[in-house]
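Apart from one protein chain that is not included, each protein chain of the complex appears where it belongs.
Moving on, here comes subunit A:
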Amino acid sequence: MTSPIDIEGGGTSVVDGEPGPETQPEVKRLQGRSPGQLMWIRFKRDRTGVICAIVVIGYFVVALLAPLLVKLPGTDPYTLYGQDPTYADKPVLDQFGLPLGYLGGVSGDHWFGVEPQYGRDLFAMLVYGMRTSLYMALGITVLVMVTGVVVGLIGGYFGGRTDYWIGRATDFFLSFPQQLFFIAFMPVVTSFFVDPREETPTYFRALAMLIVLWLLGWMGMARLVRSTVLSLREREFVEAAKVSGASPWRIVRKEILPNVVTPILVQFTYTLPSTILSIAFLSFAGVGFVEPTPDWGRLFAAGARYAEQDPAFMFFPGMALVIFVLCFNLLGDSVRDAFDPKSGR
């Protein structure tokens, strides 16, 4: 009988689509590289992905370093430069309360201009606002993702009765009219913990938003993960792991989770920007952050108010948000491609 090694021939049919001899040097080169390293190499080859990663990381760094950054022009987000008598020698507003100068009052001191009426520094408000919004959104999104993935994995993997009840619970949460409940629940959650006669502390407003957005946000993720896991569970490689005696925990972790990464990442890249917008909406509706806490979302509310007299006010926060959302989505695509061994990069 021919030995199976001989059957292979000269290795001409080794890899589909690629002629055998050409792959040989690549094989040598790829030796000793873990899948993680390969992933990193694939990602580095994607120009768009790298640029977007730098931009997104830049945003988070800017948000993190906001107190240091505002030291450069020497401003802060709370001072009313237009009304404070300390700054009377450097007027920023005219008699109608509109910024002096071009583009909303851009100057050496106020890089992005000032707010009409009060004369607060827009640059300081934006970087501090990004700080609040980005880190809030990141926290909420991570919580939502983790909850959704765990619930979806349990429902999808164990199936049957577990899945039925988890599914009904998901439906129950989904049936809430989200926007209305955000507005309706925020005061409820707040009054639950804070005496209505006292001023609500800012950290507590943040916590209340986190709780409400988390409780009403995890269902989409759970459904997505569940449906993916349901289809993966019946695949033969899961059975192969079972035949080897793998524990359910190992099967979920090693066999199923790596295959769910793609939808999770895609969903993450959509959820984070939309969470920023949700926080903005809450602030806009008056149940989120209130004056004088700087908030990215509220800058748009203010911008809409000033749009007729000072359209430039919306420019910098708007551009910042557009660039961020765009880069974040593109980054998500690149990371997904890098995770997929079939993407051929």
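In this section, a residue touches a chain if its C-beta (ideal position, glycine included) is under 8 Å from a C-beta of that chain, and two chains touch if they have at least 3 such contacts; residues count from 1.
FYI, contacts and distances are computed from a predicted model.
Chemist: UniProt protein name for the omitted subunit, picking from "Dipeptide/oligopeptide/nickel ABC transporter ATP-binding protein", "glycine dehydrogenase (aminomethyl-transferring)", "Sarcosine oxidase subunit delta" or "ATP synthase gamma chain"?
Modeler: "Dipeptide/oligopeptide/nickel ABC transporter ATP-binding protein"
Chemist: Just name the one of A:259, A:274, A:293 or A:329 that touches the chain not displayed here.
Modeler: Result: among the candidates, A:259 touches the missing chain.
Chemist: I'm checking contacts with the chain that's been left out. Which of A:89, A:198, A:236 or A:308 qualifies?
Modeler: A:236
Chemist: Touch as defined at the start, partner being the missing chain; which of A:44, A:90 or A:250 qualifies?
Modeler: A:250
Chemist: In the complete complex, the non-displayed chain touches which residues of subunit A?
Modeler: 1-5, 7-8, 11, 13-16, 27-28, 30-33, 35, 235-237, 239-247, 250, 254-255, 258-259, 261, 341-342
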